[in-house]
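This is the structure I have questions about; it appears just below.
What you see is the complex with one protein chain gone and the rest in place.
Chain IDs A and B follow the sequence of writing; residue 1 opens each chain.
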Amino acid sequence: MHRFANPAEFNRLADAILPWAKVVMAAAFLYGLYLALYASPADYQQGESVRIMYIHVPAAWMAMFTYMVVAVASFTALVWRHPLALLAGKAAAPIGLVFTGLALLTGMLWGKPMWGTYWVWDGRLTSVLVLFFLYLGYMALWRALDEEDKAGRAASILALVGVVNIPIIKFSVDWWNTLHQPASVMRMDGPSMPVEMLWPLLTLAVAYKAYFVVVLLYRMKLEINLRKLSVLSSLEVQG
Amino acid sequence: MAGLKTRKKQRLVVASIAVAAIAGAVLLVLFAMGGDSLSLFLQPSAVHAKEIEAGKRFRLGGLVAPGTFSKAEDGLTYHFTITDCAADIPVTFKGLLPDLFREGQGVVTEGRLNGTGTFVADTVLAKHDENYAPPGTMPKNAEACTHPEGLNSGYNTSPGSRG
Partner (left out) sequence: MAEFLDMGGYAAFVWTAYGLTALALVVLAVSSLRAGKKARDRVEQLRPRRRKGQA
């Protein structure tokens, strides 16, 4: 495991993955957008506005998935003092923040014409807003403390405390009466959606996941270099 | 080296227990607070069970019972019945209905009960279910409502029935 703690080893691995991830990302975005905007039918109830679903749902999935990445990275960093895991969490958080923001914004733009309101304080919308603030808090803690080790530890602890919000988001629509509808894809009895609508959704989900890999690797390389810079500059001050 | 290993093991145990304890505590608090207070709306059966008095503001949600929707002569006031397949509450609303408002579909309304048991709503939001389908077809999971008066015959079968 600590083999990947070696930055040179990590950079080599990242450079090997990046070209493939970029190809998958580009192909999935092109095909997914073609399906989502053009080659899929309107909905029998929602008409053309259903096309917002194809970018809203993957953004919400990625918002939760990225949080789990941050949480697992934080756990690894706290327990095994794994330096690269700490940086992985730090690198992933802004991506999660953007996905959460997009899930909220596209949801509002879908809710206005369909529900009749941009926002309502139901269990699902509120818990996703809490997720947004958890990302903000995690990123703020990294900046709040000058000593990087302490900042990283504080942020990691917050990330772990916030994990409880993930099952709350997922099951909010089952536990409580909400305006938001229950799950259509991730359900026990299979998706409640025809294949011609499932395909654009899943294709864009793949595109989002590939985008996540690309940006995460870039941001981890960035964080490794920033860490090197702080070491180098402290050496310069001393020497 | 052995000391390092036990310390790591200790941290693993402490961190795991801490995460589980915090998560458990939060979830317990949520459920102790009661499902209803965290729910956005009450369904007709719950309104009857709780005997909510007239004039108290709350949200009422459920299905728009098929065949109950009508527009008053002023063209702005609507009448319909909200059902949860076990109990019904008549609703009046003056204002704009959302695009998704249809008989047989879910709604969440906000307002007050008047003296005669009618819910006077000032907000109507449409709630869509988890089913998607191309126009002119039926979603495969369209649930049948088990209403004593045979509501299942109307549920989800009247996409164009909006007045």
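Some notes on this structure:
Basically, contacts are C-beta pairs under 8 Å (C-beta built on N, C-alpha and C of every residue); 3 or more make two chains touch, one makes a residue touch a chain.
Being a predicted model, the structure only gives us computed values, none of them experimental.
All shown chains touched by the missing chain in the whole complex, by label: A. When the omitted chain is restored, the residue from A:P113, A:P167 or A:P194 that touches it is A:P113. In the complete assembly, the contact with the undisplayed chain comes from A:I95, out of A:I95, A:L131 or A:M197. Contact residues of chain A toward the unshown chain are 37-38, 42, 47-49, 51-52, 55-56, 59, 94-95, 98, 101-102, 105-106, 109-110, 112-113, 211, 214-215, 218-219, 221-222, 225-226, 228-229, 232-233, 236.
Simple rule for what comes next: only the chains that are shown with their structure count from here on.
Of all the residues in chain A, the ones that touch chain B in their complex are 41-47, 49-50, 53, 75, 78-81, 113-117, 120-123, 160-161, 163-164, 167-168, 175-179, 181-184, 187, 189, 192-194, 196-197.
Interface residues of chain B, counted against chain A in their complex, comprise 8, 11-12, 15, 18-19, 22-23, 26-27, 30, 35, 38-43, 61, 96-102, 105, 108, 124-141, 159.
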